[in-house]
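First, the structure itself, so that you have it in front of you.
Heads up, one of the protein chains got dropped from this complex, but the rest are sitting where they should.
Chain naming follows the written order as A and B, and within any one chain the residues start at number 1.
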Amino acid sequence: MVALRGEVSWFCCGSAWGPCGTAGGGACGTCRSANYQHAWPNTSDACLAITRPDACGVTGMSRRGCGFRHYTTNLCNGARVGTTIADCGPQTDLFCGERTCCGSACGSNRIIDLTPAAYSAIASLTTGLRPCSVDTV
Amino acid sequence: MIELIAALQPLVVGAVLLWSARVKLLSRHAAATVDRSALVRLVGHSRALPAYRLLGGFELTLGGLLLLPPAQPWEAVAAAALAAGFLGYLGYARRVAPTSSCGCLSTQTAPVSGRSLGRAGLLIAAAGLAASAGGGWFTALTARPTGGTVVLLVELAAVVALSPELDRNWLLPLRQLRMRITHPLRGTSGVPLLATVQQLQRSDAYRQVSPLLRSDVREHWDDDGWRFVGHAARYQGRPATAVFAVPLADPEPTSVRVAVVDEATGQTLISLAGAPPAAGPHLTVVPA
Partner (left out) sequence: MNQTLDRRRLLATAALGGMVGATGLGSLAPDAAFAAEASAIEPGLPDPNFAEGRISKISGNMLLVTGSDTVLHSIRVTDGTSIWKLRPTTFDRVATGDGLYARGVRLPDGTLAADSVWVNIVNVHGHITSVGRNVLHLDHKGQRIVAHVVPQVSAAVYNGAPAVSDLSLLRVGRHVQVLGAWHPDTNEIDIATVYAAA
């Protein structure tokens, strides 16, 4: 897979406190906020029907199942984290065309959501959104 | 009056069923609607869309029979049974898939709520009343057009009010109008901290010292046109503070400056400047 550029955010999952992005363990049933995991928009037909990255012109988003590894790089500081798929998301079509930049490094459209443990390893949770690139090696 | 209401119920229930059938049979987004519904959990992914279409066909048939003469009590009984089935399905959906969408009267995503359950209950009551009706709805309506129209409008309003998926068509525009009139979120002034953090994170100064940073923003303060943002840092094993200076009036990342200061001695370990000093406001400071 060619590295995919876009935006990364975070979500809580598992039996977490507060209003949470995903009730329970997510679409894969394994998601936990303290684990290095992520949500991916193309885990199944049903998932893709909800997230609709194609509606924003995002191509190259491969079908990947629960447990598949992706590596996400924060384009603002170069920090990188490896995570496994544990849920379906983000809902890319709700923010079509959104663009986040750090200098000349930009990412358009939301392509991945990390757990708080994984996101905080590469960015501050208070940033909420970062430009990123996602690859598989 | 009760006879009039009862006689008009086949029209109400039939119209709702036809509307519902239209969504299931004619919508281009039916597949996506099904994927978001609890039907996938109930019958499996491969059977969900055929089941959805089949239900639409059943609604179309029953709705047509209710609207067209002659009026037969069994039609209303069948409609009551169907509405009871809806109620059971919605209860199931709310229990096993609370975030799933209803998929009932619109392709709009609308999780199953108390209102959806109330609408199914209303349909059961309406169909039950229809079963007790003596004559056809058309005869009753032509006999008492004013009263009949009022009854129909009230029931239509009740169905719409109990349909979260239709909020987009009437409730949200009303609320948007109220917002335009009252301006409840008046803009405030000032540069939010996030804007400063975004600016400094775009800077070369940040890129260069970011491997040294250990914490998120620990403190921040404004002074003479500058905003200072402090992070805990570690430089060559020594605890330090990385303090960024960001001009409040200049959004360019090149104007961000940073120093890494030894926590114990106060000695400046690293100092990086972006643009020439003229780019930012001047602060009168006395070297320590």
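Rule of thumb we're sticking to: a contact is a pair of C-beta atoms (placed from the backbone, for glycine too) under 8 Å apart; a residue touches a chain by one contact, two chains touch by 3 or more.
Values in this document were obtained by computation on a predicted structure and should not be read as measured data.
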{"item": "Contact set of the excluded chain (shown chains only)", "value": "A, B"}
{"item": "Touching residue (missing chain; options B:Ala80, B:Val112 or B:Leu141)", "value": "B:Val112"}
{"item": "Hidden-chain contact residue, picked from the options B:Gln72, B:Thr99 or B:Thr139", "value": "B:Thr99"}
{"item": "Touching residues on chain B - with respect to the absent chain", "value": "98-99, 111-113, 167-168, 172, 175-176, 179, 183-195, 198-199, 204, 207-212, 214-221, 223, 226, 228, 230-232, 235, 239, 241, 243-245, 251, 257-261, 263, 266-273, 277, 282-283, 285-288"}
{"item": "For chain A, the residues touching the chain missing from this view", "value": "7, 9-12, 14-21, 23, 32-37, 67, 69, 71, 73, 77-84, 86, 90-91, 94-101, 116-118, 120-122, 124-126, 128-129"}
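Going forward, only the chains that are shown with their structure count from here on.
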{"item": "Residues of chain A that touch chain B when the two form their complex", "value": "23, 45-46, 49-50, 76-77, 101-103, 124-127"}
{"item": "Residues of chain B touching chain A in the complex", "value": "31-32, 35-36, 40, 45, 98-99, 194, 197, 201-204, 206-207, 210-211, 216-217, 253"}
